[in-house]
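Here the complex is missing a single protein chain, while all its other protein chains stay put.
Labels run A and B following the written order; every chain starts at residue 1.
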Amino acid sequence: MSEETITLEVTRYRPGHDREPRAQTFSVPYRKDWVVLDALNHIKDRTDGTLSYRWSCRMGVCGSCGMMVNGVPKLTCAAFLRDYHPGPIRVEPLANFPVVRDLVISLDDFMEKLRRVKPWIIREVEKPVAEGEYLQTPAQLDLYKQFSMCINCMLCYAACPVYGLDPVFIGPAAIALGYRYNLDSRDEGYRIRQPILTEAVGVWDCTFVGECSVVCPKGVDPAAAIQRSKVAGAKEWFMSMLLPWGGR
Amino acid sequence: MTTVPRRDRPGFYYPKPPATWWLRRPNYVLFMLRELSSVFIAIFLVLLLVQIHQLSQGPAAYAAFVERLRSPGWIAFHVVALAFALYHSITWFNLTAVVQVVRLGERQVPPRLVAAANFLLWGVVSLVILFFFLLGG
Partner (left out) sequence: MPAEEGYRHDLLVVGGGGAGLRAAIAAAEESNRLSIAVISKVYPMRSHTVSAEGGTAAVMRENDSLDTHAKDTIFGSDFLADQDVVEAFVKEAPGEVIQLEHWGCPWSRDPDGRVSVRPFGGMTVNRTLYAADKTGFHMLHALFQTSLKYDKIVRYDEWFATSLLVEDGKVCGVAALNLHDGQVRPIAAKAVIICTGGAGRIYPFTTNAAIKTGDGMALAYRAGVALKDMEFVQYHPTGLPGTGILMTEASRGEGGYLKNKDGYRYLQDYGLGPPTDKPVHRKMELGPRDILSRCHIQEHLKGRTFEGPYGDYVHLDLRHLGEKVIDKKLPFVRELARNYVGIDPVYEPIPVRPVVHYMMGGISTDISGKTSLDGLYAAGETACVSINGANRLGSNSLTELLVFGARAGRAAARYALERPALRSNPIAQLVSDERKRLDQRFLRADGRERIADIREEMQNAMEKGVGIYRNQAEMKETCETLRKLRERFAHIGLADRDAVFNTELIAALELECLLDVAEAVAHSALAREESRGSHTRTDFPKRDDARFLKHSLAYRTPGGSRIEYLPVTITRWPPEERKY
């Protein structure tokens, strides 16, 4: 008996040669414990060495292998063939991003935005290392922990129609990470960071579709981070209207 | 840290979302419905303002206005508007659960419980209003 196979429809795009992406069909062995990434590796090793995509840890933590699988943003190292049986399975580059080649998208925009939200501890005075750690109770840790779980896999950007329509939006992951530092009891940078999060292309661009949180593989819930930043921003604006003379 | 500038090369393919992007996923459709609901709710509110204005114009004018609202078209509109208002309210209360972190001492109250409390409050207020309405009617 010949081995059972499953069909993958993979997006190909050769810069300089193709005007736009096209789909190429590959047939790969169907194994129940294979993920979509295993199938792509099989194609690269055995069928077509020119197929380009990113991958590394194959355990869902490095964030490299995000792609659209049947139209949904997924980490392909965690998308099992068996869940798409009998196929065919459509594999495309993450939506909303410029395509560099085949399944490889450009991250330049996100890298710039991540830096813009200042995702680091800001202190008025740094405590010397010799004086030991900042004390932080488990409850204080819990406040921000969830938002520190972001692996920058970009699935949330691929799911966000606002980002797709207008890429100036800072976007879910970067806002969630900025918010994470705002919540950290060790941080004193709220006054610097919050205006960046609440600027025109920041949280107020979000129309709360909520799909970012649905596709997040790490339960970060960036939508919640954005909405909570909106509430905080609105509260502050309201207070400043009520108490225009109030200090900072 | 700075990154070496990488000029956008002409080789990049920039995808453009089609006008039908919102049909791609169920959540997008629900989102668009929620956006659309505001149109109906706005019309309803304008109508309410007109109604109050008519009240100030004397009983006859008011009666005529109310009579006009009895037409099948307006009734249909109100049914749709009510459906949208309910849909909007339900999604709104679910949303507040996500947005508003409620803490009891060390522990965060589960968002579901916050939503449930919202719905309970909403139900109670609705019942009170209904009670006064029936009392007055």
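Basically, a residue touches a chain if its C-beta (ideal position, glycine included) is under 8 Å from a C-beta of that chain, and two chains touch if they have at least 3 such contacts.
Here the structure is a predicted model, which is why all the values come from computation and not from measurement.
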item	value
Given A:Tyr53, A:Phe97 or A:Tyr157, the one touching the chain that is not displayed	A:Tyr53
Contact footprint on chain A, counting only the chain that is left out	14-16, 33, 44-46, 48-50, 52-64, 78, 100-102, 104, 107, 111, 114-115, 118-121, 126-127, 129-130, 132-138, 140-141, 144-145, 148-152, 177, 181, 184, 186-187
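Note that in this section only the chains that are shown with their structure count from here on.
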item	value
Separation of chain A from chain B, taking each centre as the mean of its C-alpha atoms, in whole Å	29
Interfacial residue positions of chain B with respect to chain A in the complex	1, 3, 6, 8-9, 11-15, 17, 21-22, 24-25, 27-28, 31, 35, 95, 98-101, 106, 108
Contact set on chain A toward chain B in their complex	13, 15-16, 18, 20-21, 71-72, 95-100, 106, 108, 111-112, 115, 139, 142, 161, 164-165, 207-211, 214, 221, 223-224, 227-228, 230-231
